[in-house]
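This report refers to the structure that appears directly beneath it.
A single protein chain has been omitted; all remaining protein chains appear in their positions.
== chain A ==
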Amino acid sequence: MNARKQLMDGLFYQNPVTVQLLGMCSTMAITTTLFNGLGMGVSVLVILTLANIIIAALRKIIPNNIRIACFIVVIAGFVTIVDLMLQAFVPALSASLGLFIPLIVVNCIILGRAESFAYKNGIGASAMDGIFQGLGYTMILVIMCVIREFLGNGTIMGGLLEIGKDGNLIFGLGTAAGIRILPESIPALGMILPVGGFITLAVLIAAMQYILNKPKKGEKKTEEVAK
């Protein structure tokens, strides 16, 4: 397996969210501040990579008929580990993501990659796949967060940085209010409500479709000839 091709697939051509259309619940639900998005992205990346490794290692032992149940047990185990670790070390993230951490169990990205990649490929390739697909997911989350936070709240870097009274940047994990760019009266609150999630994701997917389907010059000509 070509690592470079896997990276490009994970980020663009086979991006889990915008091309494979998986894992949309969390993508829309938690992308209100950069802190949430990054935290969720990294959690999924870790779980996806670990689950891929274990499933690839056990792929010859797991019987075909009950493979989905086996995948779910492996994934649920890792989700529980990450959930407990977050509660212990980053309680702010655990509090703000809430229900969506245990719900990573049913995040279709992880089950989807286990079924379509890790069950058929070696450990090394599966680990790479987990990392790159996780990066693709994190990338979309971060883009969504930046757009929604800026338009809906008028700030950037929410939950990570804020400007203190003396003008210095203060780093506050989960507590910082973000750097205010727009005055408070301008932002559209709707963007951080569910409506904004649907619309931002729709525009992102449309942009991705536009870029990926844009015919190159040679192709366009043949298309016109065909018409």
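Here is the rule we use: a residue touches a chain if its C-beta (ideal position, glycine included) is under 8 Å from a C-beta of that chain, and two chains touch if they have at least 3 such contacts; residues count from 1.
Going forward, contacts and distances are computed from a predicted model.
Not every chain of the complex appears here, and the one that does not is recorded in UniProt as "Ion-translocating oxidoreductase complex subunit A", selected from "Glutamyl-tRNA(Gln) amidotransferase subunit A", "Ion-translocating oxidoreductase complex subunit A", "Cytochrome c oxidase subunit 3" or "ATP-binding cassette domain-containing protein".
Touching the chain that is not shown, out of A:A3, A:A69 or A:I181: A:A69 (per the contact rule at the top). Contact with the chain not shown here comes from a single listed residue; of A:A3, A:A57, A:I181 or A:A206, that residue is A:A206. Within the set A:L103, A:V142 or A:I179, the residue that contacts the chain not displayed is A:L103. Residues touching the missing chain, restricted to chain A, are 21-22, 24-26, 28-29, 68-69, 72-73, 76-77, 79-80, 83-84, 99, 102-103, 105-108, 111, 190, 193-199, 201-203, 205-207, 209-210, 213 (touch as defined at the top).
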